[in-house]
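Reading through the structure tokens given below for one structure.
Complex shown without one protein chain; remaining protein chains in place.
What follows is chain A.
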């Protein structure tokens, strides 16, 4: 192959010269690229294009960046204007000067689709700024070698950029990138996972930042829509639309529920919520009026036609029920032009069916095709007699297929534009097969658990964690595993109670004094706090009328009933194994005594209460151990668990509090109290910033407040004043003399609930 190419056209030869390159790969595409460029760019723009390509070719990064640029720029310029070129070149220069030169090719490869999404130069500039910021912050300075390592996530990010921008606004993209940088700057592998959308939290943050109407946000409304308007109800199961690029799933329903996309953007002035409603109405229609037909004897084309007719039949019936639905359906239904498909070269079956479907629903369709209008009339004639049936409509559909069949329907090139009715389900329920064909997916078989593999414990529950530096939650950050606390010997606890029997007697007296709270009016009192006017007048009348007046004319108030539910949350972290200052017992032993006494006291009072312990070993393993449930009494089982209390690992308080709140919030009670007994600050081995978990615990306290739960912390850390106030506000006590804990804890509880 020669490198000195002779171009026929003198202008083309001049351009080639201007490009000044010897890459044979460029030569192969040169003419095509120029043809496109000449159509889009101005004279000056063309010069700039060639100059930029020349510069990129000389960067010493091989042919790829140059090829990518040559191919991408014309369509980019078409989308955002050719004046965006300098800004793009600035970024490329910056990348070239940093260790990130290898990312230039991926950047240029996705530039065109990104530009097509953004459509405006200012927005593209924002995108470039985000990129630059990303690059600068993630380019390595490991071990102090300044900017030596390239940003690990940058190429992955460029590969995902078009996909991301199809789901996120630029602001959302910025937040998503920001999250990744903040959490994975120092972890190259995880950074790659995050920016290639492989890691779970990457997807979760993406989900949070998405635009459009999320199913979870409108689920209740849709449930009411089904119930109220259609007297139907089912599970609404979301499927993800974010990660399945090639085959977009379609709504459907089966035994397990109605499957809907997890998010709907507004489309053609129809809100996402209304799009969900349209899908649900359509599915309800099938459930009401469609009955499955045996499909074995019909060709795929015939089946498709039957599906279109049947969809229109049920929609006609739906519109009969609620006439307003016509507007909604028509707004979402595509309106193909009669002339847009050429039957000589392309299979027009879908096009014909979509037009017919439009015409069946839209009285002002304006199509002139005679067959189409004939079948519209026949359809309406059938429907005029009642609800018709799928069988009847199927025969109409089959005769339509027979009448309009064309040779070209078999062509491989199928006209798809404007033929997708996206509020319709995939109609899998319309068909039944006598023989299992190859069309049918055999997913129905029950999956069995492999022999020898048992399910151990409950699956983890995930809780978010508060990141104070960005003021956002990290979704599903902490995994809480719950289990029943192992058991020991209950006699140990009895012995502890025996040891404190004097204290118990003292507590008993206090318990008797504890007043219940509900106010109740007591009438007919000779002596009371207020005059009861009704009774007083009655007495006066009796007196005047000569009868004996009733002297019980006062009333007073008393309180009765006590409606408190208590959750006692114990920190079981390693530090409890230390000896308490000025005592030969460990903090754990003292806590054990104190909790036993408290449990005894609350049991006497009759308030429902639960005890649970927690410790953690990184965010992936927060353990929550049930010691006593609300349904249990303070019996030997509970005592056995208390006796086996052991300390270990760290204190991830926020996750434990959220999990405890989940149980406490479900209790029916006027007052809900969460006592947290801890000996130190919230911390964990994977949290390098010690403020982080403190701020998270503080956020958890705020969440508790919102759930009407009153949190109260009993801290055994003499230095707790530095931080415990930040978390709990004024709802805490620091117990300095830990050896007095068994005495102080029950007293505290009673003081709190008096």
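Keep in mind that, in the parts below, a contact is a pair of C-beta atoms (placed from the backbone, for glycine too) under 8 Å apart; a residue touches a chain by one contact, two chains touch by 3 or more; residues count from 1.
To be clear about the criterion, contacts and distances are computed from a predicted model.
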Chain left out of the displayed complex - its UniProt protein name, from "Protein FixC", "Sugar ABC transporter permease", "ATP-binding cassette domain-containing protein" or "Rubisco activation protein CbbQ": "Rubisco activation protein CbbQ"
Hidden partner chain, touching residue among A:49, A:73, A:107 or A:225: A:225
Contact partner of the left-out chain, one of A:413, A:509 or A:544: A:544
Which residue of A:177, A:250, A:325 or A:611 touches the chain not shown here: A:325
Chain not shown: contacting residue from A:47, A:342, A:426 or A:534: A:534
Chain A residues touching the omitted chain (full complex): 220-221, 223-225, 227-229, 231, 273-274, 277, 322-328, 534, 537-538, 540-541, 544-545
